[in-house]
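As you look at this complex, bear in mind that one protein chain is not there, while each of the others sits in place.
So, chain A:
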Amino acid sequence: MVPFAGYHMPLTYGDASQVASHQHVRQRAGLFDVGHMVQSNFRGATATEFLEWLTPSSLSTLIPYTSTLSVLLNEEGGIIDDMVITKYASDAFYVVTNAARCAEDLAWFEARLAEWNTSERSNGGPVEHEVLEGWGLLALQGPAAADHLQALTSYDLRALTFGRSAFVPLEGINVHVARGGYTGEDGFEISIPPAHAAFLASALLRSPVQLAGLGARDSLRLEAGMCLYGNDLDESTTPVEAGLSWVIGKDRRTAGGFIGSKTVLDQLKNGPPKRRVGLIVEEAPARQGAKVLAPETSDKIGVVTSGIPLAPTVGKNISMAYVKSGFHKKGTVLAVEVRKKARPAVVTPLPFTPSRYWRG
């Protein structure tokens, strides 16, 4: 058990090692209890406009019951948090944010809502924010996830392609199921009312599904090239630098109109000063904080933000790092400093492992 965002969370469950658990998710299916994450609803006639002010996402054109990765930006374009936004309708959105950023996010939402609801922008109707206290959130991930979940519902999950969501009856309880996750595998994130969370967790936890902890979650997401807030994202990093330009909607790139848009649009046009890259590191693995060096001059040109030795599926030492623009091209040979020695590191496209989403 380790402390995480104010919770005590297991790195591993039972006798299954982190590596075994990782492999089980890649080969069969794992169940992650991610109920610590913050689930919220935003409702109100101007909810679309409000969230388009807070994020660079194109929410007005998002199809109902579709989810998108998004970012909350500060005035300088730095990432306050990354999150998944699901649109139910133009006046109703479901949002999942990071537990570790709960205090900052809620304070930000509260202040921006107060500003919004007292300005003429909310003339069409105010926006309300409700945190779903005590709700369960389970992530069922892996190639066997769909068959397993299908056995528990009459809803045809084949229609639920990657990025789509639906309210699905599961053992007689209506739950929100979003197809996607944080592993690069096919899978589902299931939001469950408080009274039913434990019951449905047990119902889902049948062979071949095994519980998976934070350890496997970290190595899986790193192989899948996904960011962990606090490691790979922070308030001094913009989505363009983070390689998340794809979350910025097409119509938002010219019109702007979101908090932080000045920096973000400028970086989209002129390029960012640094960029997130994947590295395969030879010799010793490079972890968070290791310096990235230019190959010939040995000048410091960046820093490792996440890294693990011998990634279970990739079979190599993998890291994510931020490097100065110009050093970010695939195949560039850099060095990372581990225990005062420079170790060769090759810029490698993300994700390290191909994603295996269900696209129908």
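The rule is short, and it goes like this: a contact is a pair of C-beta atoms (placed from the backbone, for glycine too) under 8 Å apart; a residue touches a chain by one contact, two chains touch by 3 or more; residues count from 1.
Just so we're on the same page, contacts and distances are computed from a predicted model.
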item	value
The complex's invisible chain, by UniProt name, from "Glycine cleavage system H protein", "GPI ethanolamine phosphate transferase 2", "AP complex subunit sigma" or "CTLH/CRA C-terminal to LisH motif domain-containing protein"	"Glycine cleavage system H protein"
Contact residue for the chain not shown (choose from A:A5, A:V19 or A:A45)	A:V19
Selected residue (touches chain absent from view) among A:R221, A:R287 or A:H328	A:R287
Option from A:H8, A:K250, A:R339 or A:R359 whose C-beta touches the chain left out	A:R339
Contact set of chain A toward the excluded chain (per top definition)	11-12, 17-19, 215, 219, 283-285, 287, 308-310, 312, 317, 339
